[in-house]
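Here the complex is missing one protein chain, while the rest keep their positions.
Labels run A, B and C following the written order; every chain starts at residue 1.
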Amino acid sequence: MTVSYGGAIREGFAHLLENHEEVFAIGQGLWSPWYVGNSMTDLDADFGRARVIDTPVSELACTGAALGAALSGYRPIVIHPRIDFMLLAVDQIVTQAAKWRFMFGGQVSVPLTVRGIINRGGEQGAQHSQALHSWFAHVPGLRVVMPSTPSDARDLLVASVLCDDPVIYIDDRWLYGEEDDLGPTPEVDLRQEGPRVVHEGRDLTLVGCGYSTSLCRQAAERMAAAGLDPEVIDLRVLNPLAPSVIVESVRKTGRLLAVDGDWTTCGMAGEIIACVTEALDPGALRSRPSRLTLTDAPAPTSGPLERIYYPTVDDVVHRAETLVGVRQDS
Amino acid sequence: MTVSYGGAIREGFAHLLENHEEVFAIGQGLWSPWYVGNSMTDLDADFGRARVIDTPVSELACTGAALGAALSGYRPIVIHPRIDFMLLAVDQIVTQAAKWRFMFGGQVSVPLTVRGIINRGGEQGAQHSQALHSWFAHVPGLRVVMPSTPSDARDLLVASVLCDDPVIYIDDRWLYGEEDDLGPTPEVDLRQEGPRVVHEGRDLTLVGCGYSTSLCRQAAERMAAAGLDPEVIDLRVLNPLAPSVIVESVRKTGRLLAVDGDWTTCGMAGEIIACVTEALDPGALRSRPSRLTLTDAPAPTSGPLERIYYPTVDDVVHRAETLVGVRQDS
Amino acid sequence: MATRAESDTRDSARLLDLADPERFHGQVRLPDGDLSWVKSALAHMILIRAAEEKIGNLVSEGRVRCPCHLAIGQEAPAVAVASCLRKGDRVFGAHRSHGHYLALGGSVHGLIAEVLGKVTGVSRGMGGSMHLLDITHGLYGTVPIVGATIPIAVGSALAAKMDGQGAVAVSFFGDGATEEGVFHESMNLAATFELPVLFFCENNLFSSHLHIGLRQPADSVSRFAEAHQMTWDRVDGNDVIACREATNAAVANIRSGSGPHFIEAVTYRWRGHVGPSEDDDVGVERQEGLARWKLRDPIRRLADAMLDASQLGEDHLEALWAEARAEVDAACEAASKDRYPRTEDLLNFLYTSAP
Partner (left out) sequence: MATRAESDTRDSARLLDLADPERFHGQVRLPDGDLSWVKSALAHMILIRAAEEKIGNLVSEGRVRCPCHLAIGQEAPAVAVASCLRKGDRVFGAHRSHGHYLALGGSVHGLIAEVLGKVTGVSRGMGGSMHLLDITHGLYGTVPIVGATIPIAVGSALAAKMDGQGAVAVSFFGDGATEEGVFHESMNLAATFELPVLFFCENNLFSSHLHIGLRQPADSVSRFAEAHQMTWDRVDGNDVIACREATNAAVANIRSGSGPHFIEAVTYRWRGHVGPSEDDDVGVERQEGLARWKLRDPIRRLADAMLDASQLGEDHLEALWAEARAEVDAACEAASKDRYPRTEDLLNFLYTSAP
């Protein structure tokens, strides 16, 4: 059946609520017809408002409450309709959820999923656009998941919720229109999942996560038409990061372009470059590694600025061609 | 006059409060004899409790209040005795202070300094040990400063407070015992400050920030005794990052070891590697770049675990020697 | 206080009939004496209404793309509060602040240019509807992170206290914002440090799609003022005269050093949480209530009172609307022709000088 990315998330929720009575969802907007796009439509009607809970505007306490329920036999998913709002809950995510298992010597586990939605563009501006997956990937104890396809959107959501560790699941509203043919919902072990080659090639390695993987795929198609053959890797799981797929790819292609929709300094793209250059002898690289990231500024609102603010497929193609030497200007 | 790092911070505060009537300090512990070590002793007595303000346990509102005062003609310094507590104020720091100037088209500036203290060790454990300077370095709009010497501790504090942009000033309690001879307090322009070579050498480049710079210096001395000649660079200003000093150093030495007291993934050490490998042709490197970071776990409490948790001078020397090829095991 | 709604029993937890959409449909009570302010308030509310209706249309037409939270139906508090302030005072708003900006004297052109993303906008085109700043008129900033400007207003009040010039800070926020912890932290700071700040809550009973009954155990947020030991008033937020009288008294006290004060103005928004639609898809309270709440229209209730008292003629009233619409149309026309920020400037506003 053809399902959109948003619809696939909803399928994941439905599967979980249907088959796992210890699962519930809590967060702002869950009883709204429009708050989280089409990704949770009518779940409250189908599974009851006792298990699909809309909340006051209290990000920190709602996240802490989900953690408390996770420590008490449940598998809650707490939903933050924007990463920007989720920042109010950083203490409960980073200083609590990520650390409870460790600091109590493994006596408890924390089957908590925190879903943060990247919701940007549309001239929303500086406070309604942040991604910040790099922040969460930085924190030991958290697993960080970013699906770039409808099937991952569904299956990694299910895997996140069934995992006994705290998981940050980040989806991107810009992907909600993507479509896939989906079969029945599998239950995979998140701990076995990691970066994956989604397009094989040999001229250079493009690495992305979430929406930036979609840019890389499109760029690869465009470049294929021009006779270039890039490999595309989708990170999928940003933390704990298993870089070997990427390292092996770059060993083969000799070139690396990391693309990310988060800022540059201490961001995911730089991390990929560091992992690869630490692991390969300098001679294995045919050119300098490169990263293409979000403009290092808050998001502007004005249309013309917004259009140049976000990396595009064109930008990826342009940078990739420069790297391969097809294009002279940098 | 010989002054300790903690004493130097106090000198910076005294200079600011003495010479700039628009400066005030606000935060938890400012009327306590021990809360922030010797770094603010008796400032309340010397400058009055109207300008040295102790507060309720409300990190978010206190930080927001400091921002409000910064928008209203003052130069506040808000003090968080631990970075762990400062995380409760992330919204005001990252989504407010860093963005107000930008999103109002430059019509206001934000002369706010947020001082966060890294306070770790002593078996304090997971929630009283975080550094996370990599997080703040990730955010455009913030300037991030980490002094590693008493003179920088004083002078960069003054520069931070006199800067019209929001600055995150991070000092480390492990440095409070370091001593320097200090002259009169200069007022430098923070925008002119950046990474600096603090020890010249040619065999490899060691890069650190804050306490990890101190590790690098000590390692350099130890290695010099063994006939090796490393160059040490102190980052000082982590954001906006001006990597050219580092790039030039590695161009010369051909080897890079980035040392950091923060976690690995999307951390400062990886950022340094990314900056350098992006900027130099692969052939310029004589070996793979390397990073030595905090153990990727929360801080343990138990003594024996704590002793292996933090990178030490030994670790730096060991890794550096491996890199240079003096030592065979990795 | 004579102007207080009859329902105010000093029960800080319950709105009682102020929450009843069948009540308070009639004329507001005009003050004794000079009515010149009342006339300008009417004109101002009409201008705000006209400007927001226009913006709603621009959104429908796809000409404005940034999210716009319209305060149509809530014009009274903004106009009332602005009339009690003086130079040096500083006002902070949130996501629904077009009215706050215009009431303080901001130009319609600056607003429309801003929502269109033009460089002539009040935030130079960098903020859109949700981020407005106009220091000249005392608007120190509005942002859409719920509750975020509350501590900032408190800090501005701290600065005002240090200045010692009697300036007052005003924090506008909604009922939803009282669910954010930072609201309470800020109230406690203001009360403990006795800061010159007016907390002004526009309780429109909704936060996004959720009625307050689903978010809090009681419908009046004045109970939080009591908890934080602050004096407070609760007013009919669709009665601009009542709002002004309460605010005037509060601001005078605050200025004289008596510490913070809290006002809860009960009101209702006519349009959706965001955008021009009516959001009648979000729960029974709203479906049933909206039509009744429109009968509590702050503009019509004031206009009726003035017509009745022969302080205004029907033709004059129509002229006010026509003038407002003409001003708005002209502003829109002009703003449409303004230029966008230059793309080279994208990084120019980040730091005080390029890094």
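Assume a contact is a pair of C-beta atoms (placed from the backbone, for glycine too) under 8 Å apart; a residue touches a chain by one contact, two chains touch by 3 or more.
Just so we're clear, the structure is a prediction, and the values are computed from it rather than from any experiment.
Contact with the chain that does not appear here is found for just one residue of B:127, B:160 or B:277, B:127.
Within the full complex, the residue among C:27, C:107, C:192 or C:253 touching the omitted chain is C:192. Looking at C:69, C:161 or C:215, the residue that reaches the missing chain in the full complex is C:215. The chain not shown here is touched by just one of B:3, B:26 or B:60, and that residue is B:60.
Counting over the whole complex, subunit B has residues 28-29, 31-33, 35, 54-61, 84-85, 88, 122-128, 295-298, 300-305, 308-309 touching the chain that is not drawn. Residues of subunit C in touch with the missing chain: 13, 179-185, 188, 191-192, 214-218, 223-224, 226-229. Within the entire complex, the positions of subunit A that touch the omitted partner chain are 24, 50, 53, 55-56, 58, 60-74, 76, 91-92, 95-96, 100-109, 140-141, 143, 163-165, 191, 240, 242.
Here, only the chains that are shown with their structure count from here on.
On a Cα centroid basis, the chain most remote from subunit C in this structure is B.
Rounded to a whole number, the gap between the C-alpha centres of subunit B and subunit C is 42 angstrom. We define each chain's centre as the mean of its Cα atoms; on that basis subunit A and subunit C are separated by 38 Å.
Between the Cα centres of subunit A and subunit B there is a gap of 29 Å. Within subunit B, residues 91, 95, 102-103, 140-141, 240 each touch two or more of the remaining chains. Contacts with at least two other chains are made by residues 119, 125-127, 131, 143, 145, 181, 341, 349-350 of subunit C.
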